[in-house]
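Let me give you the structure first, and then I'll get to my questions.
Missing here is one protein chain; the remaining ones are kept as they sit in the complex.
Chain naming follows the written order as A and B, and within any one chain the residues start at number 1.
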Amino acid sequence: MFKEVTINTKNNEEIVDITEKVERLVKESNLNEGICTIFVKHTTASIIINENWDPSVGKDLLELLEEIAPKHKAYSHNDGNAHSHLKSAILGTSVTIPILNNELQLGRWQDIFLIEFDGPKERKIIVQIK
Amino acid sequence: MFKEVTINTKNNEEIVDITEKVERLVKESNLNEGICTIFVKHTTASIIINENWDPSVGKDLLELLEEIAPKHKAYSHNDGNAHSHLKSAILGTSVTIPILNNELQLGRWQDIFLIEFDGPKERKIIVQIK
Partner (left out) sequence: MFKEVTINTKNNEEIVDITEKVERLVKESNLNEGICTIFVKHTTASIIINENWDPSVGKDLLELLEEIAPKHKAYSHNDGNAHSHLKSAILGTSVTIPILNNELQLGRWQDIFLIEFDGPKERKIIVQIK
């Protein structure tokens, strides 16, 4: 199964939990065992897996990345979003999750997040189940 | 093949070479060509590939991550392990390695490591060979 999912982010930087959307597609696929690849088609956003319970973990992550690659700094790429590309490069653009018994094999505390670094924007994510 | 492997880490931060365990499962699978996904089911640990020969590379990595996201710092997530989540987010929770001739196609100096950022703990790793 190959599906493109659209997420409209609302803020300049934002963390969006997409776990339920992905889990629904896994159910629909009826695949018993396989691999789920979640891939964002942009260079100023990321897909990661992290803790689902306390949203402050995401806040800490955005703050840390802003320390590492601050928005207001002189970069060679002068479109105003160099920091967004850098943050995306550090966290990456996809995750791969095993499927067993037609379920994502996430740990108890793991959820899947889209991270927006240059929003608000319409973002396209591919969910591939194979 | 889908296998869950348990690793009991012994220290608060630790690097555990899991290459042999994964290679054994690849042999057992009898799969000639495919993909091996290694996925850790936790948000305060990571799976990476790095140099296998000199353990001091791992020491340097833990020290660098401690500089980037120090344990003793004020974070919004106040369970005492915010730094562990941040380190895990930067390095990621899975690696994907091609298989050919029933062998992991790692380079000469590459091994697979579980990195513990909030131990000691019992850690569950999925090895999927497809």
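Note that in this section a contact is a pair of C-beta atoms (placed from the backbone, for glycine too) under 8 Å apart; a residue touches a chain by one contact, two chains touch by 3 or more.
None of these values were measured; they are calculated from a predicted model.
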In the whole complex, of B:18, B:91 or B:127, the residue touching the missing chain would be B:91
Per the touch rule stated above, subunit B touches the missing chain via residues 33-35, 48-51, 54, 56-57, 59-61, 63-64, 68, 90-92, 95-98, 100, 105-110
Across the whole complex, the chain not displayed is touched by subunit A residues 2, 35, 37, 39-43, 68-69, 75-79, 82, 85-86, 88-90, 92-94, 96, 124, 126, 128, 130
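Quick note on the criterion: only the chains that are shown with their structure count from here on.
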Distance in whole angstrom between the CA centres of subunit A and subunit B is 20
